[in-house]
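Only a single protein chain was left out; the remaining protein chains are all shown in position.
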Amino acid sequence: MAREITAGELPAPITREQVNQLQRKNRRENLGRSWYKFSRNPLSVIGGATILVVVLMAVFAPWVAPFPEHAQPFTDFANASKPPSAQNLFGTDEIGRDILSRVIFGFRFSLMMGMIVLALVVPTGVFLGLVAGYFQGGWLDTLIMRVTDVFLAVPPLILALAIAAVLEPNLSNAMVAVSLMWWPWYTRLSYGLASTLRNEFYVSSAETLGASKFHILFHEILPNMTSPIFTKMSLDMGWVIIIGATLSFVGLGVQPPKPGLGTMMASGAKFLPDQWWIAMFPALGIVVVVLGFNLFGDGLRDLLSAEGV
Amino acid sequence: MTEPLLDIKDLYVQFEVYGGRLEVLDGVNFRVGTGEKIGLVGETGCGKTTTMKAILRILPEPPAVIPRGEITFKGRDVLKMNSAELSKVRGRGISMIFQDPTAALNPVFTIGQQFEPVIRYSSPQNRRLSRREIREKAIVSLQEVALADPERLLDSYPLQLSGGMRQRVCIGMALATHPELLIADEPGTSLDVTIQDQVLRLLRELVEEKHTSVILITHTLGVVRETADRVYVMYAGNMVEVAPTPKLFANPLHPYTQGLMQAVPKLTGGGVAHGIPGRIPDYLSPPSGCRFHTRCPHVMDICRREKPPFFSVDGGHQVACFLYDKSPEARRDEAVAA
Partner (left out) sequence: MRLLGFLARRGFQSVFVLLGLSILIFIIARVLPGDRARTALGARAPQWVVDRLREDLHLAQPLVAQYGYWLGDALQGDLGISLVTRRAVTDDIRDFLPASLELVLFSGLITAVGGIGLGILSARHKDTWVDNIIRVFSYMGVVIPSFVAAILLLLLFGLILDWFPSIGRLSEGVPRPPKITGFYTVDSLLAGQFATTWDALKHLVLPAVALALGSLSQEARITRSTMSDNLSKDYIAAGRALGVPERLVTGRFLLKASLIPTVSIFGLDFAATLSNAFLVELIFVWPGISRYGVNAMLRKDLNAISAVILILGITFIIVNILVDLGVGALDPRIRLRGARSD
């Protein structure tokens, strides 16, 4: 093998443009392959479809909901507490509002909660975990991970409840409260990933070549941690939505008359069992959203973990 | 050889998988006489382990299916046995040493805890023994496989032992049932060469001493040459050749066997070992006729159409290849071809 290679034998150097083209082609192929595998699993497709439908309904709520004005302060005592009918598919609540319309608007709050919390939590948590994992053994690692341990020592919902209680009870404070409790989970996840990845060959070769810490963290390590993080995000959307609904149910989240799903369940619970529909349809709404994100997340996990092997 | 100890006739094993059935064993014929030492060679993935697991009925069913065949042990068909009869065959009739001793030992039980039921259920008398007596027997078994300090070993977990020790423990356990037939599936392959050699020598001595019949699976031909009375060569779910060991090495007949022999580097001859080009075919849609025809240098028309039966060449040397078909029809075919 130790034969000299002459310049004439070498293939023509590849241009930057060609590299980009190849990368684009690879990415397209990978995407196609992933989609094929994902679409072979009916449950994850159902999950994905559920999410899509819920998101569309939430976005276009004013046009989709049969009585959009019922999401506002509104009373119609003549139609109060009507069971499900052709007019009101999910029935009406104790002051005559259409429950279907309110559930559709309720999706808005749930999805908003999930998206904003994750948008706050994921970058923070991942960044801290990445830094702590890469500088493992240093004071930064100790500091970050010990603080994380403290947060993880208490069930997140309990601290979120406490924070939401101390602040004024409303949706944005609920989001703040949940976010303050949720980042440590991402820190722990990415800490584990980063502390394994930092021993990879490509990281040490980048170090040897004198790459900056910034480059190593964000161009070498971070891109390789995305799969588990995305999977966790999809599953967490469900959990955050549950926690949001829980806070609303207790009275520390979305405040009436706004149609939070948990809020509606709490006020409907008073009318059980006779007027079951007031509490049960919002409950069903929560279950459907959470189920969608879980099925999707499980599908994603199978897909990404199979790819890793 | 009056009545064989183990007689496998026309055995088929398939695996149900997503997208179809893997036709792994394709009419295997195989015999072990009492007291005989059989070598079984073939590439990885050719179905050696599957055949052995089928004998003991420890293939996971499903996905494994056995649509056809007979596995007769001491005159009784294993495939027709109920679980009570089967439990009499397993252990005291036939026992097995697995390929990877680390995987074959349960990580969360001590060696002693794993020895106990093996010895206890290996004979009706042992059932009634006290723990202490079982332990004594386990100690004897460990001493047989030349392990020092057996008392302490029995209280250790597999992860506290070295690979070679685990392999010895597995051999000790397999022999603790005093089986009539011992299946040794590539013992020591996962160990380094010197320890592998020790383990094999030990195994050979033990079976010699106890007059146990043995099936030794390996892909190292040297080991077979030293150990086996007869050798079976397996390819892609078929037995392709069987012969008494000296005959096989002196005169390999099947093109696959010839390829295998050439693949072994010879210390004396010099020159580079030749492999067999190609690889084991896909079991989902195996080649028609002779499964080796896709790689065979002497392939003929008939090989693509028909599956070769065993042709007897001379005293116990049989080969499943149309090159050795001396029937009148075959001669006529040859004449036509010429």
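A and B label the chains in the order they appear, each numbered from 1.
Rule of thumb we're sticking to: contacts are C-beta pairs under 8 Å (C-beta built on N, C-alpha and C of every residue); 3 or more make two chains touch, one makes a residue touch a chain.
For clarity, every value in this text was computed on a predicted model and none was experimentally measured.
Between the chain not shown and the residues B:78, B:104, B:191 or B:239, the one that touches is B:104.
Seen across the whole complex, the unshown chain contacts chain A at 146-147, 149-151, 153-159, 161-167, 192, 238, 242, 245-246, 249-252, 265, 269, 272-273, 276, 279, 283, 286-287, 290-291, 294. Within the entire complex, the positions of chain B that touch the omitted partner chain are 53, 56, 58, 60, 62, 83, 87-88, 90-92, 94-96, 98-100, 103-110, 114, 117-118, 121-122, 157, 159-160, 170, 173-174, 177.
The rule is simple: only the chains that are shown with their structure count from here on.
Work out the mean CA point of chain A and of chain B, and you get 52 Å between them.
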